[in-house]
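Below you'll find the structure I mean.
Complex shown without one protein chain; remaining protein chains in place.
A and B are the chain letters, set down in written order, and residue numbers restart from 1 in every chain.
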Amino acid sequence: MKNYDIVVIGGGPAGLAAAIEAKKQGIKKVLVIERDIELGGILQQCIHNGFGVHIFKEELTGPEYAQRYINMAREENIELLMDTIVTSITKDKRVRATNCGGILDIQAKAIVLTMGCRERTRGACAIPGDRPSGVLTAGAAQRFINIEGYNVGKKVIILGAGDIGMIMARRIVLEGGEVIAVLARGNIVKGLTRNIVQCLDHYNIPLLMNHNIIEIKGKERMTSVVVAQTDERKDVIPGTEKEYECDTLLLSVGLIPENELSRQAGIIIDRKTSGPVVNESMETSVEGIFASGNVVHVHDVVDFVTEESCRAGRNAARYVKGEISAESEAMNVVVSGGLSYCVPHKIRLSAMPDKMDLFLRVEDIYPEAKIVIKNQGKELARFKKTHLTPGEMIKQTVVKALFKDCKGDLEITLEVEGGKK
Amino acid sequence: MEKDLVCIVCPIGCRLKITGSIEKMVVSGGKCTKAIGYAHDELTNPTRMICTTARIKGGIHKVIPVKTDKPIRDEFKFDVVEEVNKLNLVSPVKMGDIVIANVCGTDVNIVAERDM
Partner (left out) sequence: MYDIAIIGAGVIGSAVARELSRYKLKILVLEKELDACVGTSKANSGIVHAGYDPEKHTLMAKLNADGNKAYDKLAKELSVPFKRNGSLVVAFDDEQLAHIMKLYERGIENGIPKLRIIGHAELLKLEPNINPEAKGALLAETAGVVDPMLLTISLLENAVMNGAECKFDFEVKSITPENGGYTLKSDTESVSAKFVVNAGGVYSDKINDMVAPPRFKVNPRRGHYFLLDKSEEGIVKHTVFPCPTKIGKGILVAPTAHGNIILGPASDDIDDRENLGTSEDCLNLVRKGARLLVAKATTRNAIRVFAGMRAEPDTDDFIIEEAKGAKNFLNIAGIKSPGLTAMPAIAEYAVNLLKDMGLSLEKNKKFNPIVERSLFIDLSEKEQAKLIKKNPLYGRIICRCENITEGDIVDAVNRPMGATTVDGVKRRCRAGMGRCQGGFCGPKVQEILSRELNKPLDSVVLEKKSSFILTGKTK
């Protein structure tokens, strides 16, 4: 049995930030366990630019953003275990991992979960038709093209207007392939607006709103797909079916936080985010186990992952040092009126810093709306927002003074003026 | 002139409305002043960052991500990728190393995105 102060599971942007921050707080024995043969996580395959605008005030690519944190981790002398998979964790913060050297048993004082997320697959969305090769998730295609150096197809259609899907559309065109269209399954684009502009508009790739794939064809390699328009209820409009010849279908139909380990440890998972329920310190329902980044909720900007993870790392350090005071009861954060969730889910005033960010997401598009925070029917604050879309997370800074004397649930709601778009 | 653009200087993505003439543009809808510059550039001299990969020997992977060190004129985007595809890099390469200087005579360099 090896002993560590803090074990960080996952060496992507979240894990790196958490580990570096914990180390900066004076924690000596910090270990990062990473399953891949290198650090950086999915950032290494996100070779496009647009990362780091908030933190570094410049536009970096994924690998550049990762490299900066990898370099920082090296400077901090953080212990790393690569090519190693954690197979179980327990409530008592025992970690079991496997690698080519054998099976490792580790006792940690605190754990930070930063396993990230995985992509929804064809099976999960049950697209009818044949099951040929040539149907893959956008992220898998991204890995093949950007890391392995192989093309995945010549004539491609992309289902789902998520970020990775749009970014891959541009990437495939740059590598000499053809992209027939990107299909959005509803009237909302899940990805960032700038990706529509930079990845689709600039490369003349059509974005078809309210479209879905109703059949995949091809006995061996894919040969075509049947596409149809959908109504407001996302049901197919008969007579709009159209067959497109293509050899590849990329799916960008959602990301799911990867919480199999969290469940094993008995951590409570929020149905809305599919990630652990966390408090103001990014601590899960199990004391001393923290979580941050995409394992908690799927982010669209890595800078926020980093910020959130610094918070997790800092608080894991405070926990190890016995500095977190949890005297006050946790208030539940309850969202309503077009908000789909808020992270953190719980706030303990005694442990809340003077200033803190809330991460919120809306369910629909709102050109203008106000975020209103209430406690026991009494309004505490309202923040005016414009151009809210489900694809763009809202970061709202709040001050501790606001919640003085609050009891029970903290209610956050959206007040919409001028109705929905 | 009346044109709609989405500002992509930052992730906020302000919806801009551009009126007036090329010489005397009126840009509205931007949350910051950067929108004005963006709209002007986009309508007169559009430029793009290009990110792609290059062959490498002796590295942890067989390709390494590279990018233009500043935006290049839109019409060069495919020529740049073609030039990069000719590269045969050898490890070690450091983040920021120039792998092609002055690509396609554009005064833009191609640099490595990471150590490898």
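In the analysis below, contacts are C-beta pairs under 8 Å (C-beta built on N, C-alpha and C of every residue); 3 or more make two chains touch, one makes a residue touch a chain.
Just so we're clear, the structure is a prediction, and the values are computed from it rather than from any experiment.
Q: Can you list the shown chains that the hidden chain touches?
A: A, B
Q: Which of these touches the unseen chain: B:V63, B:V80, B:V93 or B:I110?
A: For the chain that is not drawn, the touching residue is B:V63.
Q: Check the options A:T98, A:T240 or A:S340 and report the residue that touches the missing chain.
A: The single option touching the absent chain is A:T98.
Q: Which listed residue (B:C7, B:A54 or B:M116) would be found touching the missing chain in the intact complex?
A: B:A54
Q: With the full complex in mind, choose from A:K2, A:K28 or A:R221 the residue touching the hidden chain.
A: A:R221
Q: Which of these touches the unseen chain: A:G153, A:G254 or A:P344?
A: Of the listed residues, the one touching the omitted chain is A:G153.
Q: Which parts of chain B are in contact with the chain that was left out?
A: 53-55, 63, 85
Q: Which parts of chain A face the unshown chain closely enough to count as touching?
A: Here the touching residues of chain A are 35, 83, 85, 87, 98-103, 118-119, 121-124, 126, 128-134, 136-137, 139-140, 143-145, 148-154, 175, 214-217, 219-221, 247, 263.
Going forward, only the chains that are shown with their structure count from here on.
Q: Measuring centre to centre with CA averages, how many angstrom lie between chain A and chain B?
A: Centre separation, chain A to chain B: 25 Å.
Q: Using the touch rule from the top, collect the residues of chain A that touch chain B in their complex.
A: 37-38, 44, 47-50, 53, 59, 61-64, 66-67, 145-149, 174-175, 192-194, 196-198, 202, 300-301, 387, 392
Q: Which stretch or stretches of chain B touch chain A in the complex?
A: 6, 8, 10-15, 46, 48-53, 55, 60-63, 65, 67, 74, 77-78, 81, 95, 113-115
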